[in-house]
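To start, the structure under review is shown below, and the notes come after it.
We show some of the complex, not the whole, and keep each chain where it was.
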Amino acid sequence: MIMATILVFIMHIGFAALEAGLTRQKNTINILYKNSIIPSIGILTYAFIGYNIMHAEDLKGLLRIGVYFPDGNDGFDTIDDQYTNYTHFIFQAMFAATSATIVSGGVAERIKLRPFLLFSTFYIGLCFPIVARWKWGGGFMDNWEVPFYDFAGSTLLHSAGGWAALIGAIVVGPRLGKFTNGKIKAFPGHNIPLATLGVFLLWFGWFGFNGGSLGSAEPGQLSRIFVTTGVAAAAASVGAHFTSYYQFKTFDVTMVLNGILAGLVAITAGADVMNIWQAGLIGFVAGVMVIFGVIFMDKIKVDDPVGVVPVHLLSGIWGTLAVGLIGEKAGLGQLLSQGLGILIVGGFCVGFSLIFFLAIKKVFGLRVPESVEKEGLDIHEHSMHAYPYFGRKE
Amino acid sequence: MIMATILVFIMHIGFAALEAGLTRQKNTINILYKNSIIPSIGILTYAFIGYNIMHAEDLKGLLRIGVYFPDGNDGFDTIDDQYTNYTHFIFQAMFAATSATIVSGGVAERIKLRPFLLFSTFYIGLCFPIVARWKWGGGFMDNWEVPFYDFAGSTLLHSAGGWAALIGAIVVGPRLGKFTNGKIKAFPGHNIPLATLGVFLLWFGWFGFNGGSLGSAEPGQLSRIFVTTGVAAAAASVGAHFTSYYQFKTFDVTMVLNGILAGLVAITAGADVMNIWQAGLIGFVAGVMVIFGVIFMDKIKVDDPVGVVPVHLLSGIWGTLAVGLIGEKAGLGQLLSQGLGILIVGGFCVGFSLIFFLAIKKVFGLRVPESVEKEGLDIHEHSMHAYPYFGRKE
């Protein structure tokens, strides 16, 4: 469990590298800044209010400021003889922080720093713990006749973050020059090795993410989760490889990388209830779908610089539904529960994001001025360049 | 064991970073593409046929498609009360995938993408499991009077991959301009920090690779393996430091990096039967030898862009022989077994690689056209650049 916490931590490195690598050079510092501060906001916000919102047993607990363990136990007490409250807290805090990182990619390269950090604080502190409480805190979705099933967060984390990213991308609008005169301009990522490193670190961290969500070290289930996680990602990358070649007639490495992530997101809901072939199927479909998702986003003219919506929202939904379609839990009742859960969580996150993004836009403004966007956020918001000497005689 | 699996996974990041960093900028995407898809091919191929080839108990099992655990057990059953079948499968699948990654470096910068992926599929699916079966699947080399000894694959993985890389490099031929009019042109790697990061991630992953090969968490042996692995790499880097300065009169960091890897490859055969000083000696010799190996490759005019042959083949042979020369297993009988094992595995891999590389060359062609090689594989096979903005006004 503690190892899993460390591995989830590494996902923050992965997200930072991926998002920075897939965007333009002139905004690199801005992205690194956001991704450096979000884990910190996540840990602190979760300590102040998030943990209590997710786990409090009554209203008094809910309104308490500062992490409070159930029944007044302290952090050293263990839960079900498995792990201590402290471990439970730090694992979930790391986990919660990733939710805002997902949103970050959808609004990259044109959102102002401070308004985004403000949104992130609300999102990590309120939206994620409320949604997570409904299922993982023993809330109503866990008490349906056929409970909603989401092993490690295809819906509660990924599609939730995907909805927020989608709303954010719409509210803040596309980057300058992205959609002009009916033409779509591609802005290639500035450092593809960095993005590739990021995806591999995410895959690496995902083993901990899914493994740690088991909440025990029961070797049979744990090893199964590793197999399903690995096989789904592998099948997804192969699916993306063929689909993207078929669509674009070239071997676009960013599509394979998105495929890997889509496979990981999709298997997350049912990593513990699939066998090796079912995991492969879920991953493969996710890898195919992500390509069409990327194409679709361009068609509806929503500018999502790093593909958050296809990867986290679309694959998150697919993976959640897949639990009702195949594997040990499959069945019509489960499928309906899954669909209902997706709708409820989606509706809440859309509403939450819309209210908070619009309110922040009204009060502080969301978007940098045109001149800043053109010259780059790095030099205007951060007074520095990511690579000041490249291509320059020192 | 599960931790070890994750650490072996990180070796794929390491190989990707190392190979990309040590080659030219215009082929970076191509290398990242190969290294992103190979782990996936590895996991899937091993699931379909590799695992069965390595472990099947009869012909029927051998021809079965789809991973099949011994005696019809399922993935949750444990082997010798140590780890589950699932764990065994995913660890070995990660392991198998590294074999093709080794080959990749030897043919980099001029091989076509799809023919290479085809070769990799055959290599991971057939060559590696057949060779591994002979020893780790309880095959004939494990049943000699003095069994062949290869703790974690100096021969079965590294020198095997090194042979395939050597054959590949010869069949595909040197890069344009490498050897002209009796002169040797050095093509410096395009991103040395990336390559350095790669080697350190490999060293990091190697602890899991060697540790996991123990197949148990017996603390005494496990800690010894960590000591021998660490000390061998350290001694090798010092050996390479002095030797390369002596040879080239400059401190070439890529030579130190190759030294570290050579030390790791060499200790892999006997990590569990050496003491701290023996490990240091094996590593030091490997670090010295790798420099002469690099020089020798230029002399015989075989173009091996990232030094696969000196690092994996030469050091793999040295480390395997060293088990017969020093340490707990040393003895004439062991030395003969080691030598015989090296010859058999080498002969098989050379034959296999020759047949498959030549067949693929005949059917599909192996090498990109001259114009593509000159302008770079990235723009021709992948329609993108690794760093589209560097040195350019945005």
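Letters A and B name the chains as they come in the text, with residue numbers starting at 1 for each one.
Simple rule for what comes next: a residue touches a chain if its C-beta (ideal position, glycine included) is under 8 Å from a C-beta of that chain, and two chains touch if they have at least 3 such contacts.
The structure displayed is predicted, hence computed values, not measured ones.
The full homomeric assembly consists of 3 copies of the same chain, 2 of which are present in the displayed coordinates.
Here is the rule we use: only the chains that are shown with their structure count from here on.
Matching the C-alpha atoms of chain A with those of chain B calls for a turn of 120 degrees, to the nearest 5.
Put simply, the C-alpha centre of chain A and that of chain B have 34 angstrom between them.
Per the touch definition, chain B reaches chain A in the complex via residues 2-3, 5-6, 9-10, 12-13, 16-17, 20-21, 28-29, 32-33, 35-37, 39-44, 47, 66-67, 75-76, 78, 83-87, 89-90, 93-94, 113, 191, 194, 197, 381-392, 394.
In the complex of the two chains, the chain A residues touching chain B come out as 3, 7, 24-26, 188-193, 196-197, 199-201, 203-204, 207-208, 211, 219-224, 226-227, 230-231, 233-235, 237-238, 241, 248, 250-254, 256-257, 260, 275-277, 280, 376, 387, 390-392.
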